[in-house]
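Below: the structure, in structure tokens.
All protein chains but one are shown at their positions in the complex.
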Amino acid sequence: MSFEPKIIAFCCNWCSYAAADLAGTSRMQYPPNVRLVRVMCTGMVHPELVLNAFNQGADGIMILG
Amino acid sequence: MEITGEVGNFKIKIKEHPRYVDMDKCIACGECATKCPKKVTDSYNAGTGKRKAIYVKYPQAVPLKYQIDAENCIWLKKPGRCGACAKVCPADAIDFDAVEKIHEIDAGSVILSPGTGTFDPSDTGVYGYGEYPNVITAMQLERYLSASGPTEGHLVRPSDGKPVRKVAFLQCVGSRDKNLCGNEYCSSVCCMYAIKEAVIAKDHDPGLEASIFYMDMRTHGKEFDEYYQRARNESDVRFIRCRVNGVEPEGKDGDLRLHYVNEQGQQIEDYFDLVVLSVGLETTKQAMELAKRSGIRLTSNNFAAVSDFAPVSTSKEGVFTCGAFSGPKDIPQSVVEGSAAAAAAAKVLAPSRHQLARKKTFPEERDILAEDLRIGVFVCHCGSNIAGYVDVEAVADYSATLPGVVHVERNLFTCSQDTQDLMIKIIQENRLNRVVVAACTPRTHEQLFHETIRAAGLNEYLFEMANIRNQNSWVHTGDKTAATQKASDLTRMAVAKVTWQGPLENVVVPITRRALVIGGGISGMAAALNLANQGFPVDLIEKSKVLGGNGLHLHNTWSGENIPLRAARMVDQIMWHDLITVHKDTLVTAAEGYVGNFKSTIKSGNGSEQNIDHGVTVITTGANRLMPDEYGYRQHKNVVSALEFDKLYEIKDKHVRKGKSFVFIQCVGSRDSNHNYCSKVCCTHSVQAAIELKEEDSSRRIYILYRDMRTYGQRETLYKKARELGVVFINYELHGKPKVTKVDDILDVEVWDHVLHRPLLIHADMVILATAIIPPAGVKQLAQLYKVPLDGQGFFQEAHAKLRPVDFATDGLFVAGMAHFPKPVEESIAQALAASARAATLLSRDEMTLDGIKAEVDPECCDGCALCVDVCPYHAITLMERTGDDGQNHKLISINKAHCKGCGLCQGTCPKRGVSVAGFSLKQLESQVEAALAV
Partner (left out) sequence: MQKNKLVGSVLVVGGGITGMQSALDLANAGYYVYLVERSGAIGGAMAQLDKTFPTNDCSM
């Protein structure tokens, strides 16, 4: 079985989360491996949150803002 | 449209054209457009692409509802022939039988904002538009450069789709040219948009060569000159000062040949693969028709006629205008006027405020704190938008197994009105205390569902959305298994997050319904008068002993209205106004508080202090003139500044009266390394003064030495008139400034002549310096008192250059006039009115409600390290001390919820979990991540 990475993306409500919505409106296709977590600003993403996610098995983390 | 009646009570008839799509049913899935067989040239894309006969104007359109273009629809032309859209529409929204409706509206006031059209170069033929495919308009380029445009942002030649290597922009097409296009005014915006397009095109493809052919580079707005310099120096955009006479085809490939004379006077022939016409703005036929029906007067340039002292009032009382309808203008000034028109209308209608406004009512909130977790999950099909790509039944079945979930429902359209009613019933019957909706996106629908659960008696924050459409079904259309899996995961994450969600209270802040206006110049007076006329008490602070500011020293506005006269009239109105308290010879010495609740301390020249409570603050501290130290100013008596010249002219001083030769030198102190910006008003001022001198005595020799003649907008007519009267305009560059020397009683001015290509010596009786406008002393202290920023030049920095031009980033503070940037009277007054309108949105109520997404302190964990205090961009956190149970003093932070925007920078910084944002707490985000990685 091929490697299917699990990726967590923290997305700012005002920019990258909106961009992800727009990608949908434009029907842009991308791999289904990413799980988006909406935040009000990427500034609220605590380093611990990122480390814990790796600990729990995330293969990659994106902080988009 | 038809308007009858008068100010305060107009009756308007409006015709609504049918959309042929039921707005309440359409879910914007786009099936109809996919099936529609009729392709039409897309006017949204300025003709660069195609759309269908059933369409949405653009992907982010509001309302996001399809419409049928009756001109092109096959069925509407011949009923029975097609109807493909009606067959595929899952919501049964197509209605071919729709008819136009007439609405009759009662309104106290009317605001006309029809905007502007662009000049259509098809008719001129000169630049080959319409004949050569690679000659396009700037709006077409705008669409090519856009990621949502026909080429997804790739700049290609329309003729063969090859990437563009070399692009030329030709300025002033349809502007400043009476003969060719009939528009003698300057369109004001084209220089900036051409620079922007050139920079963006080059960002996209660094190998691209971009050249801009211009007459005068009119980058007179805030930060515009810096942008121009960056384009020239960093982005390597080429700027060539000359008017290209024609565009010719070169070879069969679509290349284009341009002939021009460069600044050294040489004939140059150059080749380009794309030529962009920087087309000007002009009033559309529809807008002219609108003006006619509304009964308002237009200028000879077909713009709505207004006064410089009432820049948004049309010739008809109670009918206002804003934006480019009253003259070409850019986005910030249009937004300013949008607010200004609101202020002007509100002044008329103040007694009827809140008369027709409606308020929603909601039932009492249920206390759920003692209840066990009872989560309801609603999975939306969104017609086939989700259900077509996700096995929604499986998602619903899976959701039912999640901890805490007691009820699961599937809906064809969860957002539809009947489902909303159903949801309320289900929440109440099942005593749900948390709700998850798995559907489209919270960005568009969260608010709706908040209201729904509020209507069911739940706290509106006991809610979470799982985005299984925009971020799932629409982006994984080819893999149903994966999309279903992801939808289940996203729902699980939402359930995990809402589990830790408690009820939140919206923050209610009381508002002191008084305004403080700082600065009693024209802007400050205009803002104070409008606010007072809307019924709000105002304290007006003036540093000097007189009101009027620079207005007392100016002469005429560009259109010839006397400024001191009008300023004096405003002073009169202010002094007699019951609601305005004037504090002259007074400074603000201390300030504290926040939106709705400011407290300022003011101190007058005699030493007395006073505290003022106010809900909003308007800063209108104006600007000063620079005292130059060049061109022999203050050494030679006949070298004077523009303002001094005005005074001498007014008192008919003999040097002016008898003078035969006058030289105006522009940009004295402006646009150099010390003051890297254009002072905006000086070109017009010098041209006006030159015209007056010439009209008085046509034998006078008058020279204006300039860098770029910036008589923008309808001021261009003055420039034209000055040239016709024989005023000599000579261009100089920053590296070749004119030299002024005194020989006996005559001033010698030496300047390089770019037409004759040799130095020119002018004997002048008087040299007039157009000196820069600079920020006044003391603004730094004021900025610190109210914690608002200044820009690099020392002017106040607005919240957003385009969209919030008179707001500060901090709520409740506004800026207007030259405190923001140098500007002429009518723009200052428009800004003052705009600030007043923005302030009135706060002052018109007793209290304001802010959402509950705010930072909260956990006193158990916060140890007062204060790391968060510095990172908070809104200055919402302060360090406090309190006495604990042990009798010891502990430090901990305190959050001002009126300031907090819920960004959570504090949460991201805190090493002790001492502060978190309600609704996005670390616990909630952790649960979400954990749920995401659980399988």
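Here the chain labels run A and B in written order, and each chain numbers its own residues starting at 1.
We adopt the following convention: a contact is a pair of C-beta atoms (placed from the backbone, for glycine too) under 8 Å apart; a residue touches a chain by one contact, two chains touch by 3 or more.
Just so it is clear, the model here is predicted, and its values are computed rather than measured.
Colleague: Going by the stated contact criterion, tell me the shown chains that border the hidden chain.
Modeller: Within the full complex, the chain not displayed touches B.
Colleague: Where the complex has a chain not shown, which of B:Ser122, B:Asn245, B:Gln286 or B:Asn562 is the residue touching it?
Modeller: Checking each option in B:Ser122, B:Asn245, B:Gln286 or B:Asn562, the one touching the absent chain turns out to be B:Gln286.
Colleague: Among B:Gln267, B:Gln355, B:Asn611 or B:Ser673, single out the residue that touches the unshown chain.
Modeller: Hidden-chain contact among the options goes to B:Gln355.
Colleague: Check each of B:Val279, B:Ile368 or B:Ala840 against the chain that is not shown and name the one that touches it.
Modeller: Answering carefully, the residue with contact to the hidden chain is B:Ala840.
Colleague: Pick from B:Ala53, B:Cys190, B:Met217 or B:Ala342: which residue touches the chain that isn't shown?
Modeller: If we include the chain that is not displayed, B:Ala342 is the one touching it.
Colleague: For the chain that got dropped from the picture, name the residues of chain B it touches.
Modeller: These residues touch the chain not displayed: 1, 6-10, 12, 14, 19, 44, 46, 56-58, 60-65, 67, 105-116, 139, 142-143, 145-147, 149, 153, 192, 195-196, 200, 203, 223-224, 227, 286, 290, 322-325, 331, 334-335, 337-339, 341-343, 345-346, 349, 351-358, 801-803, 837-838, 840-841, 844-845.
Keep this in mind: only the chains that are shown with their structure count from here on.
Colleague: Contact residues on chain A for chain B in the complex?
Modeller: Residue positions touching the partner: 6, 8, 13, 17-18, 20-30, 32, 35-41, 43-49, 52-53, 56-58.
Colleague: For a test of understanding, state which residues of chain B touch chain A in their complex under the given definition.
Modeller: So the residues of chain B in touch with chain A come to 59-60, 148, 441-443, 467, 469-472, 474-479, 482-483, 485-486, 489-490, 493, 853, 871, 902-905, 907-908, 910, 917, 920, 922, 925-926, 928-930, 932-933.
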